[in-house]
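Of the protein chains in this complex, all but one are displayed in their positions.
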Amino acid sequence: MRTFKPFRYAVGAALGAALPVFIATGSAFAEDEPLAAETVQAVLDNIWVLVAGILVFFMQAGFALVEAGLTRAKNVVNIMAKNMADALIGILCFLAVGYAFAFGGDGWFIGTSKFFLSGQAPFDWGSSGVLNLSTSTFFFFQVVFAATAVTIASGAMAERTKFVSYLFFSAVMTAVIYPVVVHWTWGGGLIKRINIGDAVYSDFAGSGVVHLTGGVAALVGAALLGPRLGKYDANGKPRAIPGHNIPFAVIGVFILWLGWFGFNAGSELAADSLVMFVAANTLIAGAAGGVFATATVWLKSGKPDVGMAGNGVLAGLVGITAGCGALNFLGAFIAGAVAGIIVVLAVLFIDRRGIDDPVGAVSVHGVCGLWGLLAVGLFARYDDAFLGREKAGLFYGGGFDQLAVQALMGLIIIAWVGIMSLITFTIIKKTIGLRVTQQEEMEGLDVHEHGSPGYSSELLGMS
Amino acid sequence: MRTFKPFRYAVGAALGAALPVFIATGSAFAEDEPLAAETVQAVLDNIWVLVAGILVFFMQAGFALVEAGLTRAKNVVNIMAKNMADALIGILCFLAVGYAFAFGGDGWFIGTSKFFLSGQAPFDWGSSGVLNLSTSTFFFFQVVFAATAVTIASGAMAERTKFVSYLFFSAVMTAVIYPVVVHWTWGGGLIKRINIGDAVYSDFAGSGVVHLTGGVAALVGAALLGPRLGKYDANGKPRAIPGHNIPFAVIGVFILWLGWFGFNAGSELAADSLVMFVAANTLIAGAAGGVFATATVWLKSGKPDVGMAGNGVLAGLVGITAGCGALNFLGAFIAGAVAGIIVVLAVLFIDRRGIDDPVGAVSVHGVCGLWGLLAVGLFARYDDAFLGREKAGLFYGGGFDQLAVQALMGLIIIAWVGIMSLITFTIIKKTIGLRVTQQEEMEGLDVHEHGSPGYSSELLGMS
Amino acid sequence: MRTFKPFRYAVGAALGAALPVFIATGSAFAEDEPLAAETVQAVLDNIWVLVAGILVFFMQAGFALVEAGLTRAKNVVNIMAKNMADALIGILCFLAVGYAFAFGGDGWFIGTSKFFLSGQAPFDWGSSGVLNLSTSTFFFFQVVFAATAVTIASGAMAERTKFVSYLFFSAVMTAVIYPVVVHWTWGGGLIKRINIGDAVYSDFAGSGVVHLTGGVAALVGAALLGPRLGKYDANGKPRAIPGHNIPFAVIGVFILWLGWFGFNAGSELAADSLVMFVAANTLIAGAAGGVFATATVWLKSGKPDVGMAGNGVLAGLVGITAGCGALNFLGAFIAGAVAGIIVVLAVLFIDRRGIDDPVGAVSVHGVCGLWGLLAVGLFARYDDAFLGREKAGLFYGGGFDQLAVQALMGLIIIAWVGIMSLITFTIIKKTIGLRVTQQEEMEGLDVHEHGSPGYSSELLGMS
Amino acid sequence: MKLITAIIKPFKVDDVKDALKAIGIQGITVGEVRGFGRQGGHTETYRGAEYKIEFVPKIQVEIVVDDGAADGAIEAIKASAVTGKIGDGKIWVTDVERIIRIRTGEEGPDAI
Amino acid sequence: MKLITAIIKPFKVDDVKDALKAIGIQGITVGEVRGFGRQGGHTETYRGAEYKIEFVPKIQVEIVVDDGAADGAIEAIKASAVTGKIGDGKIWVTDVERIIRIRTGEEGPDAI
Partner (left out) sequence: MKLITAIIKPFKVDDVKDALKAIGIQGITVGEVRGFGRQGGHTETYRGAEYKIEFVPKIQVEIVVDDGAADGAIEAIKASAVTGKIGDGKIWVTDVERIIRIRTGEEGPDAI
């Protein structure tokens, strides 16, 4: 339906002619023709996916707050700058080539058309080739996902990575590494060639595509960087480096949860009855993750650490992301609860292994991302995640096929992202360098990399 | 409408067969059949209520920020932990039994079926039994309301309550106390048996159900706990204990206001023309509350306290919550303005009576919740709040009936919640104890209850 | 579609009669009549614009955070109070008279009816006279725009303006100055009388109406106030006064960007295929603005200042606001990129000229607002912004007409807002005074104007 | 004249101030410090890991008094700052050669 | 050598630093403190209730100088920190027995 702003009528009159409407949209219809319900449904599909995409976009603020809260004050500008910059770069890189690599055709490995969205009608319903979504809608939704995937690594690499090096990595991640994984799953690549028995790989909203991908890159980055100064004592025992602003971290978790409703429920890519079900699953799994992580850390350390509770919520959300359409409420609860337990153990394990991940990104996104994939194989009940059959999960009598294909694809993602990240970070390390100097790290990245501190006190700050 | 992800087509082809679509949804239709506009409307109803529910969910962050901002730095982790934990627990308890108690049948007192949502088709439009809403949609919307109701008390009980005791209370609140009140009003319980003349009790979005309920529990909790150390001097004169982060409090108010649009306008439980009207009323009443609270505190103390202005906004919002569909713009303005004045007086009054409510929760939610119920009796103009007649308000010639039934139900809620909270808190007090030790309170709950402070300074924090 | 809450049925039964539904809405239909797809579309139009308006509302929190972050801790309560108060006042003033001046008829200068929304059916679809929007919907969307326009000035005038004087200005701005500009463009006033050749002035979402207007008022205010104490040294060289909380500023930028999707895409005032295109353009332009501003400040000062990067994002968003429907993706990229460069140069230029604008509001909203208007003249490709023709932009062969009419209207807005602001601020200055005393400014506005500091440390704060 | 420096527990600062005011002391300067001593620190946990805090928050109180007033001031601080629990802190006294009131330029006891 | 301690108004810190630099002082240590004195505190309001702030923010300046330089330094501080309004603060002087530069181990006047 073409719409006019109020003055439009008047302008038409003033110019003495009804101005023709030039733009042709999929839903355009002549005034006399009755509007088809299908058209309204198409509008609604696109509106919903847009709103969901807007929620996903807002996750950037959530990541920034969680990462800032769990790190030190002297690096808060750097964390903020990285979270903003990777979104900016991610948007532009994905627009330029990432979208094309992901959705430009159905070769098994990589897409090869639609660079810069060229030749894509931006308005028409269905012009993206995906259901009723217009190119604009689908691009919007996909690009905010890309921005999410890249930002995961920033937390694990916090407080010691050179800013410019991180920018370079962000570009590679959103231009190549991530889009290829997308292509394999949602772009119709690898997924079509890999099936075990009846079982087709299923990752509804991206436990694997987004979170495992982000988590593996985070792991490689953190490992190559080495731990922050002072993180391990002389005997290699990890020491706590408390975050400087816990309220930031908790508000960040709430914002991420908010965004996750868009992330998961929007991934239906249409407005239908699965959307609300997915949202309810997302709510339940997040709550279960939080409760079980709190209980786990409470039992292990005697205190209900709220940062860990927040990690638990995020773990639960990551754990349900693949199966948010396939698992029933009970399955969502279990997937979330298990993720909540796993994440605490993983954080403590990784810490002890000499990998310094200040915010637990590897555990939350990497470990629980993999868990999310497997959870589909275990608990898949419905066929809302494009599984091809009901009750595909092991516990619903579906046998091991689904579990196996989930694990297989998980391994492939780990291999691809691991190798590509390793190459990227190694090139960076050999050329511009990956890590700031010892002095910069001790005095804080904010002043050295960005010019001034995040918290200026007027009193003695100026001259 | 069933939808497919892009690769789906390919998968179907790869597997050599169009995969059947297993899930039956209320809106499912064969491809050849034309789509009915009624179906699209059902989708739209559910999408809107979901979006509204997502906004309500986000109110958790708002509560956390308001409460954190108006209390001291040494307890900020505890406030955050309570706000997160009560949401987590609330979601699970409401899922398990709360929803059943609220909506499981229409006995006058309590629902008795639908525990764990068992036997409820999650997808189909209208499967919740409420208009077009699917079980998933309606559950989502109701459970985020429950999380809101429970979180109100945490502010009034801030800075001195044992964490584990608060968790216990949260569970009882969301499992029993709150669901019963819901059942009486929105679940079709008591409300059907209580009418005065023509007048049926009306609480569109929950001035009574949510806010009065939360406020009464907050009052009982704060009274049983006693004031914070140092809150009253030797002569019992209240002393100010300034909040540690006013920007947090103000941003929290904005987030709550944002969520309130979902809270009130989503309570229509459908997408129709009342929704926007309710949103406009919500905007107007909040603004009026803020302006009149600012003016009141300015006149009384000589300074425009911004925390109180924020309380005023919230008071205005609480004040319009019951009548957001029944009052016209003028009524909304008056309801909000009066709430803004009331809240300031109530805060000062309660403070002087020896009840220590650090954030004004009792005044905002309890006192103005009751006012919101009465405002319907005074100013109801439209029959959008299921009143059964237009112009039911006293000032529109509707006589005293509506006012009386509103007051009656308000008193019943106060009695129920008051008694139940008293029992719950007393049991807690006699068993695990309600309050932290004096040393813990002085040194801060963060370190003692949660292990570490909310704001760590690197310099001298580690060893 | 009239909807009932669950108990409603029961109530009806209890009272022994189906209660008649009193309210007549545009979409009301008898139960037997089939629902028209046009009606559902109307509901959808209104729901979308409401959701967009809710997002715009949330920009208040974004402005508050950006402004608080870039100023000093001693004035943080004041900044918060101004951001809250101008919204409160703006809502009420626009309700009372602003809406009427903007949309009450089509005289060339100012509207003259609809004061207090009197006589406007609040519910019916299309009752606002604008497409399918009900009065409630359209009012909601317009009033949150007004609140945005007024809040722009608070940043430029930060840290030295008397609170009561700012309130007075806010009232004049939302009651008169801004509504007149709206009337000229979206209200069908001046715009109908001004056209150059075929070219009709186009400002889709308000680069001119909102941002240029806010920016010019900000400039006049900042100039009349004079710089903050200590901003310039004895030789008139500007000195840096670092903001006290950079994370606040960055989160504020993310919130503003979030809101901007509502701001721009909601300005279609309908749910159609342009909406998603506009959102995609908004995303691209913001990203381009951020990247190019970062690069510019990096080149000029050697450091990637994150506050400036944030300004760049906002500049990009302002730059695409007028042309978000008319420019294609490439155009959006260019408009944003150029705005990102402009804003850095403008901030440095204005700083050197003795105008003290602590947050860069004049540069972001004023300078880039004008750029946004001109960008339409240069790059207009589509006729989605009610241009009356495709390819109106200079670079698409449209000649200079469009550019000229854009510039002309920009100048008119500058003149009107400049003169009106000058008059308003001068009256304030001569009567109640515009600026706080030197002591108040040095010790902070928080304690002096609002009673207590924004950040209280318990230790030595109380007695 | 003497400079009396006291390290006390933070929540005692009001009591000490009141006690000093009560005996006629008209000027006090306080600052936030952290102390390490017999009291030892305490263990905190963060994300499930323990760590030790050795420096605990204290308040440093400084007053310059006339020689004759020193003993009274010390007694007042002792009496008001004591809890009897480890970590109550120290008072130490150093000699002050000159003291000047900036506002007036007055020197010596008059400047206190 | 002498340790000169000055309690000054916060916004005077740059002036004092410049004045000390001007007379050749090469090292200054400053800290944030709060003071109670003749200036009294002020009343604040929070949520409509009044409360009294008795400790006002001050800056403590510490410089160690050679005996001969003490008077000049005191004069410089006095001149640059004065506003003539109550609360300008104090300067007090104590004797320093040793001073060492950590970097080099130098002692005495050379270490200043």
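Letters A, B, C, D and E mark the chains in the order given here, with residues in each chain numbered from 1 onward.
Operating definition for what follows: a contact is a pair of C-beta atoms (placed from the backbone, for glycine too) under 8 Å apart; a residue touches a chain by one contact, two chains touch by 3 or more.
Predicted model only: the values in this text are computed from it and were never measured.
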{"item": "Touch criterion as defined above, residue of C:Arg193, C:Arg239 or C:Arg353 at the omitted chain", "value": "C:Arg239"}
{"item": "Absent-chain contact - pick from D:Asp18, D:Asp95 or D:Asp110", "value": "D:Asp95"}
{"item": "Those residues of subunit E which, in the complete complex, touch the missing chain", "value": "1, 3, 17, 26-31, 62, 64, 94-103, 105, 111-112"}
{"item": "Residue numbers in subunit C that touch the chain omitted from display", "value": "238-240, 242-243, 297, 300-303, 305, 307-308, 311, 344, 347-348, 351, 360"}
{"item": "Interface with the undisplayed chain - residues on subunit D", "value": "2, 6-8, 31-38, 54-55, 58, 60, 74, 77-78, 81-95"}
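Assume only the chains that are shown with their structure count from here on.
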{"item": "Proportion of interface numbers common to subunit D and subunit E (over half same, under half different)", "value": "different"}
{"item": "Between the pairs C-E and B-E, the one where more C-beta pairs touch", "value": "B-E"}
{"item": "Recurring contact interface, reference B-D, options A-D, C-E or B-E [over half identical by residue number]", "value": "C-E"}
{"item": "Greatest separation from subunit C - chain, by CA centre", "value": "D"}
{"item": "Length of the line joining the C-alpha centres of subunit A and subunit D, rounded to whole Å", "value": "53"}
{"item": "Euclidean distance of C-alpha centroids - subunit D vs subunit E, Å", "value": "18"}
{"item": "Subunit C: positions in contact with at least two other chains", "value": "36-37, 40, 44, 51, 245, 451-453, 460-463"}
{"item": "For subunit D, residues contacting two or more additional chains", "value": "17, 30, 44-46, 51"}
